[in-house]
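Take a look at the structure below.
Just one protein chain is left out here, and the rest sit where they should.
Moving on, here comes subunit A:
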Amino acid sequence: MNAQGYLRPDGRKGIRDVLIVAYLVECAHHTARRIVDLADDPQVHLVGFPGCYPNDYARRMMKALVAHPNVGGVILVSLGCESFDREGVAAHAAAHGRPVETIVIQQVGGTRAAIEQGRAAVGRVKAQMAAAQVRVPLSLSDLVVGTVCGGSDGTSGITANPAVGRAFDGLVDAGATCIFEETGEMIGCEGPMAQRAGSPAVADAIVASIAKAETYYRTMGFGSFAPGNAEGGLSSQEEKSAGAYVKSGSRPIIGVIKPPERTTAPGLYLMDVVPDGEPRFGFPNISDNAEIVEMIASGAHLTLFTTGRGSVVGSAIAPVIKITGNPETWQRLGEDMDINAGAIFDGSATLDSVGAEIVALIEAVAGGAETKSEAMGHREFILTYKAFEPSGPGCFPR
């Protein structure tokens, strides 16, 4: 693999050098967005949390994001009276060697003044990032790769998802770290999944995470099953689950993490995304990008996104590689798709060849090549209220 990464002061390596502008309450969203729009720079990304009330999960997520290896600098935009721990997040970024500036709208004199200060801050932080930049060789074993699926249909579980499974097997064998998730979309797969666990404690954590997901979704009244899934030929949650599960490949599952917990050794992990305790804040993840943000917070450098119906999203902070399993979607939305796993249907590709194509594209994207969604300017980001208990030591590889 011939790619150069960005070495961070904590020793982690990034594949992008992003300046994030983070609003810390919805009231600061417009101001932060104007700062990003006026910068007009693909390196400057907007992220944020809309809530005014404190949430430990959101605080820990934001801390993880400001210290993410793809992030080189940070600007926080606060209204002033919200509860978000802006000093704590700024201190965390600084402690990880990231240049950071905080703009408080109520202190600087309102929207116009905050935008002006923000524009100046972008220039200063970018200059500091350029001065601090250290490029180092990257190998697959440096990478953390996540996978999610969205807009699944009857093709996803036959082509795109098992092809990602083949890619995951190759990545794990090369010493990379891989994370799959969507416990709410693996209801019915807990038995076979537990058999792949690296330890009895991990097996117990897998079964418990799925049981929690089923309880949670039952309370909400819906499974993780959207109308487009049915239109694309999927008929039940467990049918969607079986198709989603094959993204994980065949290697042992060595740990179960919750966002934004980090992996502790290379290998394959399940991410348990369903909140702990009584359902409080609504659906576990209200849309695909919330899942992608959690992958990123747990350290993913990039995300493999499989789709049947044809999602077009990307993400702030980390590239998204979109793989469609549906040849009709490839025809219709080809501009938005990176890889056509639907070619498996007509025999012009195989699961192994698409898996190899995915790994080759990961290497290229890690080296700086733009994904389709990056080229289109997709920088989606969503972070909402959730609650998690810390994972026990048994959930991690020994």
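Assume contacts are C-beta pairs under 8 Å (C-beta built on N, C-alpha and C of every residue); 3 or more make two chains touch, one makes a residue touch a chain; residues count from 1.
Definition applied: contacts and distances are computed from a predicted model.
Among the names given as "Cytochrome aa3-600 menaquinol oxidase subunit 1", "Sulfate adenylyltransferase subunit 2", "Dihydroorotate dehydrogenase B (NAD(+)), electron transfer subunit" or "Altronate hydrolase", UniProt records the absent chain under the name "Altronate hydrolase".
Residue in contact with the omitted chain (choice from A:L7, A:I158 or A:V202): A:I158. Considering the full assembly, A:R218 is the residue among A:R218, A:R280 or A:R398 that touches the omitted chain.
Summary of contacts with the chain left out: across A:I20, A:I187 or A:I206, the touching residue is A:I187. Of the listed residues A:A174, A:A230 or A:A364, the one in contact with the hidden chain in the full complex is A:A230. One chain of the complex is left out; on subunit A, the residues touching it are 153-155, 157-158, 187-188, 214, 217-218, 221-223, 225-227, 229-230, 232-239, 242-243, 308, 326-328, 345-347.
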